[in-house]
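Sharing a structure with you now.
A single protein chain has been omitted from the complex, and every remaining protein chain is retained in its original position.
This part shows chain A:
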């Protein structure tokens, strides 16, 4: 028993799972003892039953949300990286454009989502645009920071060897920026999901149906609270999986050399 408990991986997986099981048990038993009505606060078993009963429709909604999230995330990565490359080309470009990137970041998406949904006819596209706007900033700021954070010694070594701009970019700046870029990916993947859900909410209140957020809204109108929780559960799971995928990707790319991932494979 002792060696198993000492194993880091075992503890890291089992400990949070145990907490989860205990919380669910307390929730289930508490609801049963106090006989709280389902429409006020459903038991975990009610939520599970609803998840199974509404499986097909929830799954369809999940796929829509997931598609918007992934499209937005991909668009944010491509756009953000391109903008970051543009920023590091000259200080003038960065200084004149960076405030607008910040502006984009601080404007609440709920405030501009209705406008975008009105302007862009296609629901799916308008939601993707909203989610992209939310997910974009971490990629821009992290990648810019990474491309700028070049080891000064290596930079002068490249200069001394008369390396071209392109070679310096490919051999020095891009590899050096990767740890920052992956940090941006982690934040951005979660934000893309949040952006998608928020935009779906706004669209849903406006009568355009789509995705898990609309399922939540709809379940609320019908007082089908277990379905609401089931949809919420799916959103959470999606977010965790996305984050996990980004952590894995970063580990795969950096485990050989970067301090943040060293020992992660052990």
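Observations on the model:
Operating definition for what follows: a contact is a pair of C-beta atoms (placed from the backbone, for glycine too) under 8 Å apart; a residue touches a chain by one contact, two chains touch by 3 or more; residues count from 1.
Just so it is clear, contacts and distances are computed from a predicted model.
Within the choices "RNA polymerase sigma factor, sigma-70 family", "ABC transporter ATP-binding protein", "Acyl-CoA dehydrogenase" or "NADH-quinone oxidoreductase subunit L", the name that UniProt assigns to the complex's undisplayed chain is "ABC transporter ATP-binding protein". The missing chain, though absent from the display, is touched by one residue of A:10, A:39 or A:157; that residue is A:157.
Of the options A:172, A:185 or A:235, the residue whose C-beta touches the omitted chain is A:172.
Although one chain is not displayed, its contacts with chain A can still be listed: residues 151, 153-154, 156-158, 160-163, 167, 171-172, 175-176, 178, 256-258, 262.
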